[in-house]
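As you look at this complex, bear in mind that one protein chain is not there, while each of the others sits in place.
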Amino acid sequence: MSSTPGSYYLPNPSHWPIVGSIGLFSLLLGLALAINEVNAGPWVMTFGGVVTVYMLAGWFGTVARESEGGLYNDHVGMSFRMSMLWFIFSEVMFFAGFFGALFYVRVLSVPWLAETDLLWPGYAGGWPTAGPAGAVPILPDTPVQEGQFSTIGPWGIPFWNTVILLSSSVTVTIAHHALKADHRAKLIIWLAITVALGVIFLFFQAAEYIHAYKDLGLTLGTGVYGATFFMLTGFHGAHVTIGAIILAVILFRVIAGHFSPDNHFAFEAGAWYWHFVDTVWVGLFIFVYVL
Amino acid sequence: MATAEVAHHDHHDHHPTGLMRWVTTTNHKDIGTLYLIFAFIMFLLGGAMALVIRAELFQPGLQVVDPHFFNQMTTVHALVMVFGAIMPGMVGFANWQIPLMIGAPDMALPRLNNWSFWILPFAATLLMSSFLTGGGGPAAGWTLYAPLTIQGGMGVDLTIFAVHMLGVSSVLGAINIIVTVFNMRAPGMHFMKMPLFVWTWLITAFLLIAVMPVFAGAVTMLLTDRHFGTAFFDPAGGGDPVLFQHIFWFFGHPEVYIMILPAFGIISAIIPTFSRKPLFGYTSMVLAVAGIAFLSFIVWAHHMFTVGMPLVGEIYFMYATMLIAVPTGVKIFNWVATMWRGSMTFETPMLFGVGVVFLFTIGGLSGLMLGITPADFQYHDTYFVVAHFHYVLFSGSAMAMMGGTYYWLPKWTGHMYDEKLGKWHFWLTSIFFNIAFFPQHFLGLAGMPRRIPDYALQFTEFNVISSIGAFGLGITQLLFGYIVYKCIKGGEKATSEVWDNPEGLEWTLPSPPPYHTFETPPVVK
Partner (left out) sequence: MFRLEKVLAALTTTFALLTMAAPVGAETQRWGLNLPTPVSPIGHEILELHNWIMLICAIIFVAVFAVMFYSIYAHRKSKGHEASQFSHSTFAEILWTVVPVLILVGMAIPATATLINMEDTSEADLTVKITGYQWKWNYEYMDYGVSFYSNLATPREQIENKAEKGEHYLLEVDKHVVLPVNKKIRFLLTANDVIHSWWVPEIAVKKDAIPGYINEIWTLIEKPGIYRGQCTELCGKDHGFMPVVVEAVTEEEFDAWVAKKVAEQEQSSIDQFQLGTESLVQTVEVGALR
């Protein structure tokens, strides 16, 4: 309420949160129904999805207007920055759970299974593996026969995707410097390149998934290898998608004339998020593809 | 409409009234109240389920419910208590108290604060709706162990999604608290001047952000194992059921400290006030909380001694677990030292304060015994464990919240509560609590497993006693509801200090504090 200059901005009552709760609730309820083959499921889910998107657009729209309206002082900006960093930390921990699962199976449980001759005679363990009752791994990137699977070698598309994402981290930084120097044209170009690189990454990733499913016999159901592979790369891909959408929205705001050299929290938050997504990929490249 | 919001933002009268006031509020006091009311409703709901459990266990044989429903009661009782009663209750205290204690105008992100709360009723609905599905609610225990959870019906999926929502709520709430503490302190409110309650919440919030996402990941793996053919927990595909337990307890152990640390904060506020002495060993208290939090990340497998870990693992987890007794002991000793040579009075909050210290220690010591691996092989999954965790959770967390409510209620409502009824509430709660849970130690030692709907004859006596105590305990809590209601409605006017010269910024404000406080920050000397 108080907007005396220099004081902390406190927003008025807002209906966006409750809209968000209804959206999230419907989305998840619908998903639960859908995966249990209840007919209403997809409809409830769609409703929830639409409401959630409406909430996000409305809520962030409000924030953007308040920001452009000059209501936020540095103190508020600091709150936003801290929140974003802690949010990214929570995301890091989310991925940590899945990486933990990967390390656990590779280092501990698969070797234990291999030792358990009484139950799994002849199972040799090793990595990749689809388990004692699963398909047999063969060399990477090799067409497979019935009962086999092949993995995706690191030095093809995954390598190029690494290059793409790393460069996109550089381009977004260039854009940031341009913003700080108030070079709008340069900013737009480099930010657009960043978004484009993200999209290209996703395109390659999708191509690879299709290849894995169609030619390599590698699916979500290919034992614990398939599970860890697709869950890690899949959640990463989802985060790239979100990051690309964030950056795209910011690009539109830039084109609409938003942000100034010293007031552009949203841009920074998007860039941080992008660096985070990039860092996770490096971990993935090393532990999922190379090693 | 959003533009309207911007345009009107400096008019104080642009506020919805009635129900919409509570739905759209961005005020930390309103949100704190919402959290506390929600927590109390959930407490009654979870308690009602506990009473179903205790009714079935009153006598050997199956009388009240069938075994499958019994398992659902056990599971949902715990989920509701942990995620519905204790955690939101503590966040309620944080919302009310942290801005008042550090001299902030509100929480750092008020709109997000509203959302953190308003996710909860929806998550609770999702969880409870599982009872309406064919297979019923989740029945694999609150620990949701695979592969048993893989077998459940749609109720399990609803539970998983409820957990996701709860996770979002907790993480957003925790971010808000951390940022508030870091960024919103009044000038001069240095970190080492903050009330201990703020410290405990700061550290708790960190724990929440660190472990809730891991839990979300764990249940996501359950979901994909159930529906999308992954093999995380399926040995035939190279997975391991025990992997779930590791991930769960990596979350689950810090989770129990998430529930107790703010309670420690409340106790650290109450005891000095009624001893009329400053808190003993402030610095070591802060360090102890940090130490407990650190250790909480590296002891998780003490819940899994019987799964067949390698020997070195068992030894390591035993030693690490035992170490937690040291910082926790420091806290207990410091509280006793605070009372030592004070000038004590025993109003209801102090009764709860002393009661919590006393009873929590019983639970802590049994925890230490559980941490000793070879002995845990006998205690594990028996009622000895059930006794342990109700001593730390009920007579630790829940009773600390009751004490905190009596302590700050006059501040919040502007009225004194009924002291006489408050004392009755304390004594009845403590006595019935012990009748309900002390005998469970004996049951466990004698060999009664937990999570069973029916038991062998030699366990009869103590189960009878325990059930009687539980029903007494339950009914007593209705008295608590009545006292709070009565206090909100009216009563003797409270002064701004309420108690005898208590320490802290909140006592410099009138009771009740105005809707907006510290709009110009106070200066802390």
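Labels for the chains are A and B, by order of writing; each one numbers its residues from 1.
Assume contacts are C-beta pairs under 8 Å (C-beta built on N, C-alpha and C of every residue); 3 or more make two chains touch, one makes a residue touch a chain.
As the structure is a computational prediction, the values presented were derived from the model and not from experiment.
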Checked against the full complex, the residue among B:V23, B:A325 or B:L421 that touches the missing chain is B:A325
With the missing chain put back, one of B:A48, B:A456 or B:I475 would touch it. Which one? B:A456
Can you list, in ascending order, the chain A residues touching the missing chain? 112-113, 116, 118-120
On chain B, what residues meet the omitted chain? 60-63, 67-68, 71, 139-141, 145, 147-148, 151, 234-236, 240-242, 275-284, 306-308, 311, 314-315, 318-319, 322-323, 325-326, 329-330, 332-334, 336-337, 339-346, 354, 357-358, 361-362, 365-366, 368-369, 372-375, 377-378, 380-382, 438-439, 442, 445-447, 449-458, 460-462, 464-465
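The rule we apply is simple: only the chains that are shown with their structure count from here on.
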Chain centre separation (chain A, chain B; CA means) in Å: 32
Spell out the part of chain A that touches chain B in their complex, as residue ranges. 1-3, 7-8, 10-18, 20-22, 24-25, 28-29, 31-33, 35-36, 38, 58-59, 61-62, 65-66, 69, 71, 75, 78-80, 82-83, 86-87, 89-91, 93-98, 100-101, 104-105, 108-110, 112-113, 129-134, 219-221, 223-228, 230-231
Chain A-touching residues of chain B, taken from the complex the two chains share: 2-3, 5-6, 8-12, 14-16, 20-21, 23-26, 105-106, 108-112, 114-115, 118-119, 121-123, 125-126, 129, 153-154, 157-158, 161, 164-165, 168, 171, 174-176, 178-179, 182-184, 209-214, 216-218, 220-221, 224-225, 227-232, 234-240, 242-243, 246-247, 250, 516, 519-520
